[in-house]
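Note that one protein chain of the assembly has been removed; the remaining protein chains are unaltered in position.
Chains here go by letter, A, B and C, matching the order in which they are written, and residues are numbered from 1 within each.
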């Protein structure tokens, strides 16, 4: 027995995205954002996308390219504070934005990845974030029913991968990547290095390759990956 | 700033268990079972315990000592197949046993650890395992509402720890340990080695010390930890 | 039958082999066959089973056998292990059975009053693997058929089984119930029909022999 090889190119992998798809993007700010896959997706040109990402990066960076290209009709996110472009698009009605509490978005994605229908939470009870949501009584407590979230495609960034698609992240570039890895029908990871099988220690793998469909090695990193000079 | 020190002895740590407590025990078969903490708990003698553990180990090993000591009134588990003692205690009514599907038990513990009320699952629908459970309609689907599970105390086994309580497991000794680490008010880990701060790489920690209250270094391992000769 | 069942595994699949007979299927895979074997206690990429003197005390499969890793193996916790199962990442599982019904219902975990050790991970494997095959003797020790019109024992999962490998035959389970698709060397169609407690569709064409 040996583990299957899932290596491909960024371009070949991104061709799996179709018009109307829901696409999850890893990353919290710069760390963990799959900038190269995002660029390829802008070039690919699939339209009417629903994007799921923690934040909208900053103007002219990462997901902002997708928003500005007109390919996105809906954004499920937690906070747009660093991207005035995105807030303009939201306020002018050019994109629909659904805000989730950050841990609730993380948990909805994980629930999708765990094959669950959703989960019970008391976060937001008594605030406008709870308005219109299904509630349930359990014992003496009232909970909001938060539905699981899945995507057609997830685009991830990993520091290291192997040819089976096992992934390892570094530092705070982990964030939503391992959750989204579980929650899409087609999971595509870009990696700063793709190692031969055995290159990642079995105890130190953050996402098992079982969840990953395609892995593409990055060449030199674009300047979007670098430290932001403010 | 430096991270607090949580090192203690097995005996001092186990004194936190009180009569009537719910106690989670890590492990799947031998790997990851906190045999030393279990021995200390038998000696400590807290009574009327509810034990949560994947399995009941084998006769005269691990959790079986607790069951035979008469300290356990209830066992929440997935499978007792390898422990005829435990099946006898169940059949004679000396302990009450609640069976969960294995992944549902894991997920109920994780939900407790994630501060959720429970989750929605379709596992077991149409079988006797679904009988008597709360159900909910979501869209066109029917789900079982599986309640979150928490404990007063969790007893874990780690291969390596540091003085803040960061934990790393090896191989299939991971199993329920990182889930139970999240789901108890008092979390106690025994570790084959307790390293100074910095001894575990931040990317390779499996359980952050934030979840761990007490960590105790093991001396020489008893023979219960060894390969089982069949 | 075990060798025949091994041919059910396609290159690139993620497969979980249940405790007992299914575990032996791995011994019939070609060397370097591209497959990922999963065990629900937290390992993807199971390697060969090891004797006690070579075993790692921390490395077992869900049946308690001492196994090993191969290059690219990964360990994970029990919640992740079943997340993988429930979210459809398992291409195939092969399970043992007490009874399989003509509608695909499977009973393999409990015999009321006799055997009730708990369902373990079987229910999620049976309900959520993309393809569920059963590997079992055609009849039990008393000679009763395990292939039934309906299950009499508590179910593991409803309508999940799509193919059955027995010592007598390979039988598909579909909208029309059981269909004979292959037959074991030296067994007659009449014998299979006789050993099956439900209608068995037999195609007009020549049946492959295994």
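As a convention for this text, a residue touches a chain if its C-beta (ideal position, glycine included) is under 8 Å from a C-beta of that chain, and two chains touch if they have at least 3 such contacts.
Just so it is clear, the structure is predicted and the values come from calculations on it, not from any experiment.
List the neighbours, among the chains on screen, of the chain that has been left out.
A, B
If the hidden chain were put back, which of A:82, A:136 or A:217 would touch it?
Within the whole complex, the residue contacting the unshown chain is A:82.
Which of these, A:14, A:153 or A:179, touches the one chain of the complex that we don't see?
Within the whole complex, the residue contacting the unshown chain is A:179.
Residues on subunit A that touch the omitted chain in the whole complex?
Counting only subunit A, the missing chain is touched by 28-32, 54, 77-82, 87, 97, 99, 101-104, 106-107, 109-110, 121-129, 159, 169-179, 206, 225-230.
Quickly run down the residues of subunit B that touch the omitted chain.
1-5, 110, 112-116, 162-164, 166, 182-183, 196-198, 200, 202-203, 205, 208-211
In this text, only the chains that are shown with their structure count from here on.
Distance from the CA centroid of subunit A to that of subunit B, rounded to the nearest Å?
32
On a C-alpha centroid basis, what's the spacing between subunit A and subunit C, in Å?
The answer is 35 Å.
Two or more other chains in contact with one residue: find those residues in subunit C.
Residues 43, 75-76, 79, 82-83, 85-86, 128 of subunit C each touch two or more of the other chains.
Which subunit A residues touch at least two other chains?
Residues 114-116, 202-203 of subunit A each touch two or more of the other chains.
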